[in-house]
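In this view, the complex is presented without one of its protein chains, the others remaining in place.
Now for chain A:
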Amino acid sequence: MGEFKVHRVRFFNYVPSAIRCVAYNNQSNRLAVSRTDGTVEIYNLSANYFQEKFFPGHESRATEALCWAEGQRLFSAGLNGEIIEYDLQALNIKYAMDAFGGPIWSMAASPSGSQLLVGCEDGSVKLFQITPDKIQFERNFDRQKSRILSLSWRPSGTHIAAGSIDYISVFDVKSGSTVHKMIVDRQYMGVSKRKCIVWGVAFLSDGTVISVDSAGKVQFWDSATGTLVKSHLIANADVQSIAVANQEDSFVVGTAEGTVFHFQLVPVTSNSGEKQWVRTKPFQHHTHDVRTVAHSPTSLISGGTDTHLVIRPLMEKVEVKNYDAALRKITFPHRRLISCSRKRQLLLFQFAHHLELWRLGSTVATGKNGDTLPLSKNADHLLYLKTKGPENIICSCISPCGSWIAYSTASRFFLYRLNYEHDNLSLKRVSKMPAFLRSALQILFSEDSTKLFVASNQGALHIFQLSGGSFKHLHAFQPQSGTVEAMCLLAVSADGNWLAASGTSAGVHVYNVKQLKLHCTVPAYNFPVTAMAVAPNTNNLVIAYSDQQVFEYSIPDKHYTDWSRTVQKHGFHHLWLQRDTPITHISFHPKRPMHILLHDAYMFCIIDKSLPLPNDKTLFYNPFPPTNESDVVQRRTAHAFKISKIYKPLLFMDLLDERTLVAVERPLDDIIAQLPPPIKKKKFGT
């Protein structure tokens, strides 16, 4: 493989924002996750839990409630009082409608999917009708005294339970009036000064209302008589979320201590017909508050302030006990937030509201395998570029020569020119942006930094010519047919002739840049693309999909390469396919065309196409090659996949030149150290 010097970078201070709401859509098996900075991400649970799409956040748009309605429509509501509908095809916001009730705390879609119920700060519950293109206000229900923090529809659609501060009200939908008002005890069999906040309610079809509140109780109420049936005290802190399965035989609650409890309806004795709710399993996968839970037919999904998304398949619901039934913890982003300029050894870090430019340090020392070399020159923080406005940055890129930086928010596109003179850096903004260039989903510079490729929001692909300090629009490839399945990814060849763009259901399109027309389309695959790159000399397009398959497609010949066919016939090693995290970056060695370098969050791998492929019985993770082992043994165990797990968790890994690699790590402890305070846990002996 060769010897490399590795720049280990740990100064990327990436902290994801906390998860606030989670909504599961049964029909398409997709999960919508909203975070506290306003970002809404869509995960495709059947495509190996890959984050397909996301809507960038906005400072004033912190969501408090998220729900799916009929026909795959996604709505969210937040403290700015607006109900927002998201367009999943155009990847932007369709409209934002003000509910005129003050900040909105909760939202629920009716079981039929055609009505939307919203609970506001002023105590009013508003009913909206969902029309094909918009939502329309229908009427108000009886106004309550304090803010409505949680809502739930009865599956038959006749009643509604609304949880507020110290009480729960049951409404009748037809008349809009309160049927019952159930007062919640402030403390379990006691008196307390703190008000009891009912964080979640769930209405079952037999008339039972389940409520979870800030005193740590889970209570069962009978809505016909308005009385308390049973009360469970499960935590010392708040119980903040509840989600019921579709069959209504199990539900899950999340507490502020990070524990998730699973309740199930079990028969009292083994042959009696009577059933009761029993707390069956506790799961401790979080360290901080679990603010939201969801129940899919086979798994429990939870997310909270510690920014992990945890998907726990339930063993009794999973049919085949294979790797699919393992716990999934999604912590690191599924797309690249870092770009690299190889010539000048610069790294551009993308944060939510600013960009940072760093120059890597250098060393003059040499050493053997595994040594840590001291830096002679420290890494330099060159630039801190803050965006104007409340919107988050969607994507950013730095040109390979290091003189251009481009980034985009949801409404504007920015391009900057950098000048380096004797250790001084000056930045100049290119002011006149064309009007059609609003927001970009992906930005890429060509290898010689003369062309800029932008995949815009409307589906078009723009090519700009950069020269000196100016830029000019060359051509726009119009959107191709096919629905938008995932965020667009771009890849350009080293000689600048070919441009590959993914994202639609039609496959990966390859365009000829010199002649400005569509060259060919890689056949569609049923999983989304996670990373793409074009090899320098052979012009082979290497594509990594979310089910951990890697394909190689020859662009000039318009078919898959022989190596790719061999790999597909042979199949990948089972340990390769069982990796949790998607491959986010692919790069190549300039002098060794048989090597492909790729990485995901917990490993990086160099695929050597000349070596034989491993089958399921061979040792996959080769240990560090010891020098005293005989050549014969080495040749027998050598296979094409050289994997190293030294640097993890990896956010980015790239080849700077023939002998240098750069690895950007983000230890989990550094992220946890910057989170808000968790609930105190009392342990004996401390």
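Rule of thumb we're sticking to: a residue touches a chain if its C-beta (ideal position, glycine included) is under 8 Å from a C-beta of that chain, and two chains touch if they have at least 3 such contacts; residues count from 1.
Heads up, the rule we're going with is that contacts and distances are computed from a predicted model.
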item	value
Name under which UniProt lists the unshown chain, selected from "PRELI/MSF1 domain-containing protein", "Nucleolar protein 7", "microsomal epoxide hydrolase" or "WD repeat containing, antisense to TP73"	"Nucleolar protein 7"
Sole contact to the chain not displayed, among A:Gln136, A:Thr158, A:Asn246 or A:Gln465	A:Gln136
Sole residue of A:Glu52, A:Glu85 or A:Asp289 that reaches the chain not shown, by the stated touch rule	A:Asp289
Omitted-chain contact residue, chosen from A:Gly102, A:Gly176, A:Gly207 or A:Pro649	A:Gly102
Full-complex contact with the absent chain, from A:Arg194, A:His422 or A:Lys569	A:Arg194
Absent-chain interface as seen on chain A, which is shown	79-81, 100, 102-103, 105, 121, 136-137, 139, 147, 193-194, 197, 214, 237-238, 256, 287, 289, 669, 672-681, 683, 685-686
